[in-house]
Every structure is written in C-alpha cells, then in structure tokens.
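These notes are about the structure you will find just below.
Note that one protein chain is taken out, while the other chains of the complex remain in position.
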Amino acid sequence: MDDRQAQLDALLATPTTPTRRPTVPALEEALYRVHPVLDHGFVRVIDYMGDDAAIVQAARVSYGVGTRSVNDDRGLIRYLMRHRHTTPFEMNEIKLHIKLPIFIARQWIRHRTANVNEYSARYSILDREFYLPSPEHLAVQSSTNRQGRGDHLTPAQAAHVLHLLRRDATATYDTYQHLLNEDAAGNAADPDRPMLARELARMNLTLNTYTQWYWKIDLHNLLHFLSLRIDAHAQYEIRAYAQVMADLTRAWVPLAWEAFEDYRLGGATLSRHELDILQRALAGEPVDALIANSRLSAREKRELREKLKLPPT
Amino acid sequence: MDDRQAQLDALLATPTTPTRRPTVPALEEALYRVHPVLDHGFVRVIDYMGDDAAIVQAARVSYGVGTRSVNDDRGLIRYLMRHRHTTPFEMNEIKLHIKLPIFIARQWIRHRTANVNEYSARYSILDREFYLPSPEHLAVQSSTNRQGRGDHLTPAQAAHVLHLLRRDATATYDTYQHLLNEDAAGNAADPDRPMLARELARMNLTLNTYTQWYWKIDLHNLLHFLSLRIDAHAQYEIRAYAQVMADLTRAWVPLAWEAFEDYRLGGATLSRHELDILQRALAGEPVDALIANSRLSAREKRELREKLKLPPT
Amino acid sequence: MDDRQAQLDALLATPTTPTRRPTVPALEEALYRVHPVLDHGFVRVIDYMGDDAAIVQAARVSYGVGTRSVNDDRGLIRYLMRHRHTTPFEMNEIKLHIKLPIFIARQWIRHRTANVNEYSARYSILDREFYLPSPEHLAVQSSTNRQGRGDHLTPAQAAHVLHLLRRDATATYDTYQHLLNEDAAGNAADPDRPMLARELARMNLTLNTYTQWYWKIDLHNLLHFLSLRIDAHAQYEIRAYAQVMADLTRAWVPLAWEAFEDYRLGGATLSRHELDILQRALAGEPVDALIANSRLSAREKRELREKLKLPPT
Partner (left out) sequence: MDDRQAQLDALLATPTTPTRRPTVPALEEALYRVHPVLDHGFVRVIDYMGDDAAIVQAARVSYGVGTRSVNDDRGLIRYLMRHRHTTPFEMNEIKLHIKLPIFIARQWIRHRTANVNEYSARYSILDREFYLPSPEHLAVQSSTNRQGRGDHLTPAQAAHVLHLLRRDATATYDTYQHLLNEDAAGNAADPDRPMLARELARMNLTLNTYTQWYWKIDLHNLLHFLSLRIDAHAQYEIRAYAQVMADLTRAWVPLAWEAFEDYRLGGATLSRHELDILQRALAGEPVDALIANSRLSAREKRELREKLKLPPT
C-alpha cells in the first residue's frame, strides 16, 4: 500500500487550483491528512461538496419566495434540523478514506446509504496489520447489557488477553503468507509449493485484520451514522472513528453541527407514557411516585430518571 | 424567483477561491450558467465532486498493489465500464439546478437514487410559466408503439393544438391567482374574498406548469439515467434535458464519457436466441433465413435486423 | 379501468389456497377490498408478507441464544421500537393499490424507499376523475404557518371555489379528450382531426386529476411514512390516506402498531435546551420562568408549553 501513500502524499504537495465552488478553509486544511484512530487505523478527507451556505441555498429552492422572513442562515439551519427537514442536508457530500479492522467494517457497512470502494483481498494481499486494543479498552461482558462491556480487566488479565490476540493474529497471518507463497517480485517464494489463490488464502485471516475503503456519504446520512455510532451504546472501536469524523464534520459545517448537537445529540426522546408523567409532574404531582407507580418497565424507569437527572431511588 | 436568480448571478461574479480538491476547468467554466432547455426550462451545474482521475483513484483503492499492470487511466476507466464495475463511478457526484414542466418532473423523479429539493407549491407561489411544445414536436399517437409519437401535425393542426394548450394553461393559472388572491405585498388583492391556502390552490394548475429543483446524483446513476433518457424511446421533452446533461457530463469526465459511449450508448444487447443466430451466420449459414426461421417475434426480428444494419426484408 | 376492477373483483371471489406462510386473518379479511379515501380515491391491500411473529423471528436471528431472557413477543417488539432497532421491522412487507390525486402523488413519491408501478398516461388514457375537496376542507392560507391552512371558508366562499375548480378541471379534461380524438374502439372520433400523442395531450390536465399505482414498502419505512403523514402538519389530503393505512397496519401487526403509538406517535422529542429546562423544573425551579428566560425562540417556547400541556402564557 506504499504506492497509494506516496500518491496521496503527492496530493498534499500539489499547488491549489482556483474554483468557484463553495470552499471551506478549515476542511481544506484537513484535506488528505491522516487522522489516526485505534492502533493502525485512520480517517482522511479526500473530497467534499458544499458548506453551511449550500444547505441554506437548497432549502431556499424548496421554500422559494415564501421564506423571505427567515433571513438568517443559522436560524434556517436550526429550523430544518428541528423539524427534520432532511433533504437540504442531503445536498452536501463528503468522501473519506478509512482504514479499520474488518469486524468494525462489518458493522459499518450496514449503513447502506453510502458509496464504498473497499480494498479487495481477491485482487491484492492484505498487510500484516491487525488491531490490538489498548489495555484500558479490554473489559468483561456486561452483566446488564447483552451487547456491552462491563468491568475493566486488571493489567495482568489484559496482558494475557493481548498476548493471545497477538499470537493468533500473527500465526494466522504467517499461514496466509505461507499459502500465498509470493515473493516481492510476484513469483513463488518457494517454487516447490503452489501459490494459493488470494481469494482462498484470505479466509485464514482473523477479524481484527485491517482493511480500508473510500466511503462517500451525504451530510444527512453522515449525521444519522454519527448519532448511532457516537452513542454510548455503540462499540468503543467504531465510536473512536465516529468521534474523529464528528470533529471533521464540525470543521466542515459548523452551523449544521451546532444544530445537530442541540436538537439530536444533546436532546432526548420521550414515550407517550413518559410524556404523560412529565405533564402531571409539572402540574404538581410528585414525580418520584408518578414514575414508581407508572406502567414503565424497571429499565425504562431507570432510564427516565437518568434522562431527567433525578437521583437514583 | 427573481431573488434566487440574483443570488446565483452573484455567484457567477464572485472571485474564485483556491482548493486542493480535484478541479475540472471545463466544468468550472460552465458552473452556475443557464443551459436553456425547451421554452422556459434550464439545466445548470451548482457543484461537482471528482474528475476522471478520482474514478481511477477509487478503483485503485479496491485493486491495491495488484493493479500495477494497468498503469493507464483511460485503460482502467474503459476496463471498469466494460466489466460493469460500477462503484468507482459512484465516487463522483454532481449537483444540478433544473427547471422543467411538472409532467416531465413526474417521469424524472422515478429515478430514486438522487437527492432532490423541489420548489414547494405548499409554501410558495408558482410562476406563470408553462410548457408549449414547438410546432415540430407535436405528433399523433404512434400506431406501432403504445407510448410514442407518430406522424407530425400539419402547421394548421399544430397551431390549433397550441392555441388550446395556451388557452387552458392561461385560464387555469388565472383561476389559481384568483384563488390565491394575493398582491405583491402578500396581502389580499381583493379584501372581500378569501386567500385560499396555497396547498389547495395549486391543484388547479395544468401539468405543463414549470417547477424547479436541485438534483444531486453520483456519476454511475447519472449515466444510468442518461442511458435511459437519451434513448430514442424516451419522451422528447426529457430527452432534451438528457442531451444537455450529456454535454455537461462529457465536459466533466471526458474519459468516462468516451467509455460510456463505446460500451453502453453505442453498443447493443443480444438475447440468447439472437446470439445463436449470429454464431451460425458467422459460421456460414445465410443470416436472412436464420432470422426468418427463428423463434423470435416479428418485432424482435425487425429490431435485430436494425441492430445488425441488415436491409429490411 | 373497468377491466382491472373486474379482475380484482374476481380475486375477491376466488377460493382460498392453503399456505404454510404466516397469515393474518384480519388482513386476509381486508384483502382486495376498496377502502375509500377523498371523493374518488382508495387504498386496498393486494398482498402482505409477515406478521408480528415474523418481526420477532427476525430479531431472534440477530440476537441468537443471547435473547433467551426476552421470551415475550410483545416485550421484544416494544424493546426494538424503543431502541430504534429498525431492521426486524424491514422484514415485513405490504403491497397496496392506491388511487390518489396527482398533486398528492407528487408529495407521496418523495418517499424513495418504496417500489412503485404507476398508471402511465403515455400508454393509456386517464379517466375523467378529479379531486374536489369537501367544503369543510377548504381554508385560507395560514398566517402563522407558511405551508398550512388557516380559517375555514364560509359556505358561500367554498361554493365559489368549488365551482371554479370543477369548471377548470372539466374544461381541461374536455380539451384533453378533444386532443386525443379517440373513440371507444380506439379510432379517430373525428377523422378530420389528428389523434394527438397521449404523452403530449396529458400535459393539459390539472393536478387534481386522479392517478393510481401499486406501492410496495417494508413495515419500517411504512411506519416512517405514517409518522410524517399522520402528523397534524401534513396536508389534509395525504393525511386522509395515512389514516386509512394506519388502520390497516394496526390490523396487520397489532403489537408493532401499539409500540409505534407508544414510542413514536404519542411521544415527543426534546432538544438539549428543552431537556435542561425540564431537569431544572423537576429540581424545583419554576417552569414558567425557566421557559420565559430561556434562549428558545418564541415559537419553540410556545411549542414546548404545548408539549408539556402547560397553559398558554
């Protein structure tokens, strides 16, 4: 993959060209640069289309002369976000180059609204690079959440786990190379053995092997991705990518990002029963009793108290 | 809509800014400019992402070091087009501003892979602009093709049709304005009559009224759209837009366009039976008899002769 | 269109066949029957795939043996709805036959996640059927909401509006027929005049002309459609369809519908600032002052009071 690195480094060195398209200086600054994630992964911006003003411009096409009164970009963007008028946000697009472990790629690809070009292990040979968590990210299975992590491992426990992960990834990659039997010139390293087809040899790799792809998505769907993947319930490893992408998104469309934080990330959803409890609490009934006596499940009661910053009972 | 025109004219006048993103001088030149279509319609490019080299770059991510041998951009693009490796073409994106009659917008919107922001007649008032065909595009219902046009009208017949279309569009628009009852300041033009809700009044407009939208699509889906809408079987009015968009696409990605013409637009598809006929004809059997005696339908026989430039029988 | 009516009536009369697929007796009962909407429109169920148990079954594939503890279908469906685990709801599908005015079809088609087969006015001739609102649905443009309706018209005003709508729709349809110039046998009604191509003649019709289509969608996207179109801000005419479809959906998947009402339709979303106000109000600060002194816009303040059933200030 060194050739591609060299190619992209060349892009960083090329002089700028003039354009009449919308340009975001803060994102131009980030363009092509590697933003590291996990131990070998990265995110980098390859291209983008549009800025905050482009969202506004698209919305004004829809609303035409009828929107004279909303004459402020920030106000209009907040209005659109609040009322879930999503199409103007679809008018911006970003293209990222991402390197990530395969088991995270498998979660990621479930978002079907993006365009993807992934490194093909049918055509090419994957590098000897696999994800090993930092010791502080190793944890036991959560006892309360079937898909989460519980207590952290002790240093000794973590060292043991990392030893096993490194040992197996190394051993399976060694076998992969043995099966490929290919030297630097593309010939058989050992002429007495076959060079197994790449599409077959790859099946021996572990799921923490790194892959990479170009991933292109519109701003609306990017924000949806981030709302799910920044969330505390998302697996740590994909959250680490989402956090870097959030910073890049803020640099790209600061007004849209602010609205997204106010109306989506920092907000909350209430069910019909939760709303009923709140209405009655504000009308004077004691909130603790209302929750305790409600038909909410035990888990819903706990989560509602957290949402409302009520002390645990 | 004059405000938006002024806004966009301002864009044409703004100085350029520097970017390190891929830039296509020929498309920069076309940016924001009106390309007229039909009597009141237009296409204009609002933004674009990527160029021919960006297609190649995305493909090389997929193929990695394994593609060293394909060292030529044009060759790789032709390879991708020929083998229908479509994802690298999805990595380019274009955003257009289009003004078009509603009955054409209804055909157009069936392509679901684009992002759209349409002028809303719930919010705003549509202009008094409706499509009237040029006399040479008026034709009778085809007797051989249930969805096509046959012989052209005589000048007198065309004048009569255009008189009726103009009369009805004018009359229904007059009623629309009467129902809206809104003066330039947004107040009731006639204070004794109600100002009917815009979302209701619009139902009185005819289908040749013009609407407009921002339409954003990736290059792969744009080419698919053009392959269907440039086709001789497409309705003339949408073909007129497709032709203008084809010219813009050629300016944007000349190598991809050339490959598209060679492998898609200018090519042909053969069925299993057609292929069998050809194989036998090249092996020495008389092609006329092969076609005549085949199990193809009469229409398939005629179309095969046309594809092969054989004289009609 | 009488032929198709006869065809479908035949379906109603056919005997049942046995199947091992999931079957919903309540929806079987509704199958093929016309559910009238507006003056000439309808919704009818043509086919469906899955039931409440199919949602659960799909979820259990995802969660495997790890979900033994959630042993109750209703509980699992509520859990999925509450946590927006949307993919199990995508596993159910419904196919509807809908007849609706063109200006509503234009709103409807913006939902891109459905499959559609619309009656083609390039191929065929549209019936003389156009939507005329009931007098009680005629209203003036809202002064507070740019896309809504305000006060109702008086009976005299309504009668005038309906007179104009009927007059124009009738006149333009007469012209349409004159241009088509086609008799019942498909020949020229007036042999001295041309039979204008259908794809051209249709442009003279008004937007309240009825069209029809088959529309197929999965349950997740259907619920999303309904959440937007049942909403009080949706145009009345599309809301009328959504209401009929809601009843059919309740008959089809009663547990999913109940969860949808509790967690989506009957719930509410709070922004970061609204949530902060609530937390402080429940901690003892006076809610009226908190709202009044907040940085919410006037409109947000009013809407928050409504959400919380606080009396207007």
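Each chain carries a letter (A, B and C) given by its place in the written order, and its residues are counted from 1.
What we mean here is this: a contact is a pair of C-beta atoms (placed from the backbone, for glycine too) under 8 Å apart; a residue touches a chain by one contact, two chains touch by 3 or more.
From a predicted model like this one, the values you see are computed outputs, not experimental measurements.
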The omitted chain touches A, B, C
Out of A:26, A:203 or A:283, which touches the unshown chain?
A:203
Residue of C:54, C:153, C:240 or C:268 touching the missing chain in the full complex
C:54
Residue among A:165, A:228, A:251 or A:290 that touches the chain left out of view:
A:165
Going by the touch rule given at the top, which residues of chain C touch the chain that is not shown?
1, 3-4, 7, 11-12, 14, 16-23, 28, 31-32, 46-50, 54, 57-68, 87-88, 90-91, 93, 95, 97, 115-120, 123-125, 212-214, 216, 218
What chain A residues would touch the chain not displayed?
101-103, 105-106, 109-110, 112, 116, 120-123, 131, 133, 138-142, 146-150, 153, 157, 161, 164-165, 168-169, 171-172, 175, 178-180, 182, 193-200, 202-208, 235
Which chain B residues would touch the chain omitted from the figure, given the whole complex?
63, 66-67, 82, 146, 261-263, 265-275, 278-279, 281-283, 287, 300, 307-310
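In this text, only the chains that are shown with their structure count from here on.
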Between chain B and chain C, the Cα-mean centres are separated in Å by 29
Taking each residue of chain A in turn, which ones touch at least two of the other chains?
63, 66-67
